[in-house]
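Report on the structure given below.
Missing here is one protein chain; the remaining ones are kept as they sit in the complex.
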Amino acid sequence: MFNKKECVAMLLAGGQGSRLYALTQTVAKPAVPFGAKYRIIDFPLSNCINSGIDTVGVLTQYQPLVLNEYIGNGQPWDLDRLHGGVHVLSPYEKASGKDWYSGTANAIYQNIPFIERYDPEYVVVLSGDHIYKMDYNKMLDFHKAKNAAATIAVLDVPKEEASRFGIMITDAEDNIIDFEEKPKNPRSTLASMGIYIFDWKKLKKYLIANEEDANASKDFGKNIIPDMREAGEKLVAYRFDGYWKDVGTIESLWEANMDLINPNIPIDLYDPAWKIYSRNPILPPQAIGHNAEIQNSMVTEGCFIDGSVEFSIISEGVTIEEGAVIYDSILMPGAHIKKGAKVEYAIVGEDSVIGENAQIGARPETIVDKDTWGVAVVGNKLNISDGANVPPKAIIYEDM
Amino acid sequence: MFNKKECVAMLLAGGQGSRLYALTQTVAKPAVPFGAKYRIIDFPLSNCINSGIDTVGVLTQYQPLVLNEYIGNGQPWDLDRLHGGVHVLSPYEKASGKDWYSGTANAIYQNIPFIERYDPEYVVVLSGDHIYKMDYNKMLDFHKAKNAAATIAVLDVPKEEASRFGIMITDAEDNIIDFEEKPKNPRSTLASMGIYIFDWKKLKKYLIANEEDANASKDFGKNIIPDMREAGEKLVAYRFDGYWKDVGTIESLWEANMDLINPNIPIDLYDPAWKIYSRNPILPPQAIGHNAEIQNSMVTEGCFIDGSVEFSIISEGVTIEEGAVIYDSILMPGAHIKKGAKVEYAIVGEDSVIGENAQIGARPETIVDKDTWGVAVVGNKLNISDGANVPPKAIIYEDM
Amino acid sequence: MGNVLGLIFANMHDMTVGELTKNRTMGSVLFGGRYRLIDFPLSNMVNSGINAVGVITKDNYQSLLDHLGSAREWDLARKKGGLYILPPFGNAGAALYTGRIEALNGAMSLIKHSLCDYVVMSDCDVITNMDYRPIVDQHIDSGADITVVTHTGQYTNEEIKMSTVLNTDDSGRVQSVLIRPDLSGTCTCSLNAFVMSKDFLIDLINDSIARGRVSFETDVLQAKCGELNIRAFEYDNYFSKITSIGSYFKANMDLLDPANASKLYLPKRAIYTKVSDNAPAKYDLNCRVVNSLIADGCIIEGEVENSVIFRGVRVGKNAKVKNCILMQGTVVADGAECSYLITDKNVNIGSNRILTSSPAYPMYVGKGASL
Partner (left out) sequence: MGNVLGLIFANMHDMTVGELTKNRTMGSVLFGGRYRLIDFPLSNMVNSGINAVGVITKDNYQSLLDHLGSAREWDLARKKGGLYILPPFGNAGAALYTGRIEALNGAMSLIKHSLCDYVVMSDCDVITNMDYRPIVDQHIDSGADITVVTHTGQYTNEEIKMSTVLNTDDSGRVQSVLIRPDLSGTCTCSLNAFVMSKDFLIDLINDSIARGRVSFETDVLQAKCGELNIRAFEYDNYFSKITSIGSYFKANMDLLDPANASKLYLPKRAIYTKVSDNAPAKYDLNCRVVNSLIADGCIIEGEVENSVIFRGVRVGKNAKVKNCILMQGTVVADGAECSYLITDKNVNIGSNRILTSSPAYPMYVGKGASL
């Protein structure tokens, strides 16, 4: 209720997510369903409120209608506040002209007036396509203790994976002395998680300077962080050792869903002290029929299941008829799998219907040429006719 | 709570309002303060909820930050609904590309998916810069009874003023048979109020057709209505006989404010059956000092008045020191008028400070050359120094 | 239906399921895996376009207050209208009531100040998806003083003994009223939902209070059915009426049949309830679940059959749950076996415990008990 907020979060909800295209034609990537009853953005939003950060700007310019309706007034995340709360920030026309967001740094630059309303000391910059549970407050304490200009959260990754990430090279005091983007021969295994805490006054200065540089690409990783390092600002790495996954591709989205039902993976959705909030559907409990067999799966409200489900994630309002078989798959809200259909290693989009005895995807062990194998994807609101066959790795955009 | 809404309102909040420039540098026109405790948009929003329309899209692309914060979740207007409510709709990027709103019709065209969520029969199109109290439901009943494709609200204006308006020529049954934009020799005195009700299916058809016409200017008045008439659709005029005023210029904004304290002008803000809602400031009651003289004025919460106030509109949090004189003027929220200053026929913007003994504006009777007289305007957040003189008709953008 | 005020009696019939209402009102009794009984009349009112609802309570209503909260889930967090909770002692005149008329008298200020023309009243003992609009329409068209929602069918003696039975003529006008008669067979029973005009109701309350009459059923429906134009609205959709712990058990189990559930949970007239932010239900390796309703937040490692499982229940490894209603937070530890059990909130069934009852007498285990 105070006019001032110590820390404001800015969530880069990003653009279209072209690598998830079949699922993001009409919704922004953070609004993609995840984990049976969530959408991706539930994770950073829940982390914010659980960390005591009650002021969040969500920066997006791509298909915000679904995201806007989903976030609404923020009440599901306890982010409906008289002062603060969650706000979706789209580009707008100013007296000086109008511009789309031209990069992550530019998006924040354009919303300096929003941030200044809360007069914060610190700004947390988050990404809208990561699945993880993290107390930003601990990171903020670290940032303060280090008296840093910027703190970057890092994850210690296996050496062989390090070349897929932005890698931070640190000294013994966790000061970042150098960094490399997807290096072939990584000098460190500390991967940036795309989570930054900045001293707001300093960040503002670099944002303005970057904006005035016509050649800059207006990006945090490419401009702001290097600029700060060149200017000799104190940059530190904050080591995080929990579960964290970028879900920017079909494969990683599928894997992160499967991680939820893998008892060896440390992401617990049942911890009452760190709930992941979501806009709950208004549906009755899941009904399990006489012929159902369910194991090792997550299922949510409004489903009717009379088939076999194993190692799968079943979202709200899904119907699985008698004799249908779902293995290692993700069914998004409202999907309907008819009698005898088989869905294996696949993602079925929202409200899509899989006809009787259709076959979607395949188990990798049945495929000889492993290069032709991958997760099959049926987009949103599609009809797959009876007996049709969607091969592994296929991405379906139209009825078939 | 039903998924379907019979009628959805789309409010064209418009752009910068360049004729109000000193007051709209950082806020959209509908967010300009009006009538001591309102902003312009309170009038159409209150009309909507009082007419039983609970789903409103506010179309804007200019400086929506203040408007967004002001509208918030719509709670002050009872427009925070689980389904429906008020939504600010900015332009956004689609899979097919990104476009700013290029006209009133294009703004609605770009938000067809928003409207279609509610599956309405009718769409009311409103403007964000009119002051009036109107039951849209009665107009809708008229629209239904006439079985019209489009109904346009009209006001019978004095013949000498008709050439300032879009004029509708009707037959005896109120069918619109022709129209003229600001005609020199008006054939009728029925002026369009910029309030339309459309059959949604038909409007959608014309919006799409207009969008495909590369030469069209994507405007309701210039394209959609003429296109419908040419196609032989039934267009009818709905006569409104209450108070209505367009506040798109400094003069009309000043006049409309003054109308509120003119007992001969029929706009009653004290009618409990048709309240005008607003986001109320959190301030104590107005404090009237020992030296105050107030007559014929409207004052709202959080003011401290120790000077003379006559025929004026005093917004929240204004301070008027001892010996200051305010005549025929509008003081916007937070204005501070110091000792001995004189404000006559003027508008003082938000949080501006008028120094001691300064003179802002002048009474028309004191001016010989009437052409040099007009309302003086001091913009927002300005400092006018002690003893300074802002002549009538001046518009001040910077400290002086 | 902007001109209708809804009134819900949260405490009526508390005694029919005394075990469940020890610490709560009838309206806050848990039902169907995620609901409370008041969700049904309240959602029905909202879905019928009624946007001002008063909830009349007597005692034990803290859980009801917690459940209803700001009424946002029912879209009744409004500036105009919305939800009004009417507890006892709210006004100087509103003491603990003994009959429905006294309760209405405590709500008089709300009724009087309402801009409504008609009042729809409902208790919380009937589980159904009822559209009140045709009932109000019939009330207006028929010129009735009071319209009583009824259902004509076969009833057991137990059911009739907990009901008000109406005899109507061919036009639907009530000729006589029997209260809790010792009968069985085909008859017309009240579903405890009523429509009256606001003015009629106000006069009725004032007149009854002045004469010391407190019971709506006895002193009005029964005593005045000659004098007043009391009419039945025959309701034929799916419903369950709770008249005992046995019928409560059956009403839950009935929803295992998708044919019944599809008549109660209509996509365009949803039943709203408080959101609890549970994670999805998790089915473990080696679990076996058939013919059951499972709510979010459950973790099922054992077997569940023919049961209704509320939010956040844990069923351990090799545990067997058959024909049970397990309310929120119940834990059935590894190897335990339960059948024909109704557990209240947060019950713990220890490892390898075996608890068995019979279809005729499902066993009730009180809130928080450890067995």
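So that you can tell them apart, the chains are marked A, B and C in the order they are listed, and the count of residues begins at 1 in each.
Definition applied: a contact is a pair of C-beta atoms (placed from the backbone, for glycine too) under 8 Å apart; a residue touches a chain by one contact, two chains touch by 3 or more.
Please read these numbers as outputs of a predicted model, since none were measured by experiment.
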Determine which one of B:Thr24, B:Gln61, B:Ser90 or B:Gln286 touches the chain that has been left out. B:Gln286
Against the hidden chain, chain B presents residues 35-37, 75-76, 261, 269-270, 275-278, 280, 282-301, 304, 309, 314
Since one chain isn't shown, list which residues of chain C touch it in the complete complex. 22-23, 58-62, 65, 70-72, 77, 79, 85-92, 94, 96, 109, 277
List the residues of chain A that touch the chain left out of this view. 1-3, 52, 75, 78, 80-83, 277
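Keep this in mind: only the chains that are shown with their structure count from here on.
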Chain pair with the greatest number of C-beta contact pairs: A-C
Return the chain label for which the distance between chain Cα mean and whole-protein Cα mean is smallest. A
On a C-alpha centroid basis, what's the spacing between chain B and chain C, in Å? 48
Which residues does chain C have that touch at least 2 chains other than itself? 72
By the touch definition above, chain A meets two or more other chains at residues none
